[in-house]
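This view holds just a subset of the chains, kept in their places.
Order of writing sets the labels: A, B and C. Residues in every chain begin at 1.
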Amino acid sequence: MINEDLRALLEAVAGGQITPESALNKLKYFDFEPVSEFARIDHHRALRTGFPEVIWGPGKTPDQIAQIMNTMRQDNPIVMATRIEPDVYHQLDDRLPHLIYYPIARICAIGTPHIRHPGTIGILSAGTADLSVAEEAAITAELSGFHVQRLWDVGVAGIHRLLSNRAVLDQAHVLIVVAGMEGALPSVVAGLVGSPVIAVPTSIGYGASFNGLAPLLTMLNSCAAGIGVVNIDNGFGAAILAGQILRTAQRVISNR
Amino acid sequence: MINEDLRALLEAVAGGQITPESALNKLKYFDFEPVSEFARIDHHRALRTGFPEVIWGPGKTPDQIAQIMNTMRQDNPIVMATRIEPDVYHQLDDRLPHLIYYPIARICAIGTPHIRHPGTIGILSAGTADLSVAEEAAITAELSGFHVQRLWDVGVAGIHRLLSNRAVLDQAHVLIVVAGMEGALPSVVAGLVGSPVIAVPTSIGYGASFNGLAPLLTMLNSCAAGIGVVNIDNGFGAAILAGQILRTAQRVISNR
Amino acid sequence: MINEDLRALLEAVAGGQITPESALNKLKYFDFEPVSEFARIDHHRALRTGFPEVIWGPGKTPDQIAQIMNTMRQDNPIVMATRIEPDVYHQLDDRLPHLIYYPIARICAIGTPHIRHPGTIGILSAGTADLSVAEEAAITAELSGFHVQRLWDVGVAGIHRLLSNRAVLDQAHVLIVVAGMEGALPSVVAGLVGSPVIAVPTSIGYGASFNGLAPLLTMLNSCAAGIGVVNIDNGFGAAILAGQILRTAQRVISNR
């Protein structure tokens, strides 16, 4: 039915009944190729938001993930899936050639990343246990074509570790700061730099951490301005936001 | 500037003008000018983060606010205070000449803003009742030298209002989206644009809003990526973050 | 039927067949057929509320479920059980002939549904991961004799997917909208239609979703009116409510 509409629309363009400009608008908002009954893939998303639609693994069977990845890779140089545990990866690996697995980040991807955007994303983690979330951010950013600089294990209980690496902070154009436990690191970092800071609370902790509620509230209440917070353990979302911040830079300049 | 000072100091050590011992102390400890017993002003902050330290009104007496603003204006072209209720403003007005009051935003400022940074900050509010927070963001951004485009009352319950103003969304380089009640507007906006979105939950609502907890959780759980969330009612923080995003653009380009 | 019984009883009193004393007890106390020690089946329920009593699976052994279903099917054309995991189904299948299993919805039923009520229930899901809950609603509605139209994967982060399917929204007489993550879909839908909207939050999400608390609060605080919310993951309850809404339509008209 939708296909019918599209053919009619394009024939109207060919026949000169409507302009290409208005046809474009119609095209952008109405075309979906059904993978199967369970998911609509949005090929135009990359055009609108600058990133491919990424598959969120939890709650999907390996079969479903493989089917969606296969369909998506036809139109995208890089396709990725997040929150993929090792056993799921092994099942995907049988179905998808050229699949790469980043075990700490728990990301599967097809396609090789290469840096194609200016700017550097600095990624800091407070503790060793926060690494999984921090790497999810790092790999997502790299797969999206950004340059990443990592700085692990610089929690506030040993503030000199952070201070002795101020160069990393000063060189980054946007900072992703990952912390569990009490989540104080973004406040300290935001007080030291002039770049935007994206704070990622993690569920690392115990007791009154309440699965990440504690660092989440810490980051939202930061006395330092210039911090945007994402969901608990959402390294992926932080990387997308960081990428959009760097991409907007190019639009700002080119608009001048 | 700070580097200048430090180099001068160490050269004085090298030249033997001051002893290593006293140099050590000076190196480590920056100097602060005490306003009074109750607040330390940090003149270097503007240099480090790009924005002047702003006075947060609640819990301070009009006398304290006036004293701090007076001290700060000696070194800053623009000085501002937030969360200033009308009756507090009237008491400040007697003590501070040239004070300007923005009643909806509840901001007091000394000094006239002028746009000096490239890029546009689009600010959207979901409902009329969210206006106070949205204006706090708008005035803060304008006082910080950024160009602002406002779009009020475009909540998701009438989605066509938002869609019919897509041009505003497309033109902004960074978007601040202010919403109370269920707080769904940032999700919809982030799905339509490629720019970074800063989501500001407000305490507008009742019952199960729990003073803004509901829209806060909504925004943190957004299925759309590219959203950074700030504290409930924190229009000021959203503006600072938006400003740092636009300022980082210039650094990205100048680094190339 | 109950009225018949009661009138018969009181006429027996009037006719002197039974004493007033024993009549009093019979009048007040209805009769229940004990399945076993662990459950009282309420045969009058279907007459009072229009739907058979349904078995809620969790916390019951396969033996208990099979025993209750067997007893219930003697008086009901269709008997169903919800929240039945595959391994429980396999144990039930050995004990109950003609048992049908709907794996996504996790529903077991005996008896074939056929549409016998006017009106259409539109069921929307925001994401692929919400499918289990959405199908629980759909199968329950179909087993209860209602016509269902499904629309999957139309979350607000790609609002055009929803808008391009407005026909489905306009044709339904009542809408069930299932969403996890931030749960914003019911607000957008309720702003587009004039039909009642039943919102179902799901526990799909992570971090600050707090197992469905986030979309639950979102839906309760919706700025769009005309929304009734059911419990987290309660697809079954949404379908029963939708059915009662369509059944009430017939009563409204027949009362005229």
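Simple rule for what comes next: a residue touches a chain if its C-beta (ideal position, glycine included) is under 8 Å from a C-beta of that chain, and two chains touch if they have at least 3 such contacts.
All of these numbers come straight from a predicted model, not from anything done at the bench.
Trainee: With 3 chains in place and all of them the same protein, how many does the whole complex in this file have?
Mentor: 8
The definition used in the following text is that only the chains that are shown with their structure count from here on.
Trainee: Could you name the chain whose CA centroid falls nearest to the centroid of all protein CA atoms?
Mentor: A
Trainee: As a quick test, compute the distance in whole Å between the mean CA positions of subunit A and subunit B.
Mentor: Roughly 25 Å, centre to centre.
Trainee: Calculate how many whole Å lie between the centre of subunit A and the centre of subunit C, each centre taken as the average of the chain's C-alpha atoms.
Mentor: Roughly 38 Å, centre to centre.
Trainee: Using mean C-alpha positions as chain centres, tell me how far subunit B is from subunit C in Å, no decimals.
Mentor: 49
Trainee: Specify, in ascending order, the residues of subunit A that touch 2 or more different other chains.
Mentor: Residues 216, 231-232 of subunit A each touch two or more of the other chains.
Trainee: Quick one: which bits of subunit B touch subunit A in the complex? Just the residue numbers, please.
Mentor: The contact residues of subunit B facing subunit A are 48-51, 54, 118-119, 173-174, 190-196, 198, 216, 220-222, 225-232, 236-237, 240-241, 244-253, 255-256.
Trainee: Name, in rising order, each residue of subunit A that touches subunit C in their complex.
Mentor: Contact set of subunit A toward subunit C: 2, 28-30, 32, 37-40, 42, 45, 56, 58-60, 64, 201, 203, 211-213, 216, 231-234.
Trainee: With touch defined as at the start, can you tell me which subunit C residues reach subunit A in the complex?
Mentor: Of all residues in subunit C, those touching subunit A are 128-129, 131, 152-154, 158, 160-161, 163-164, 204, 206-209.
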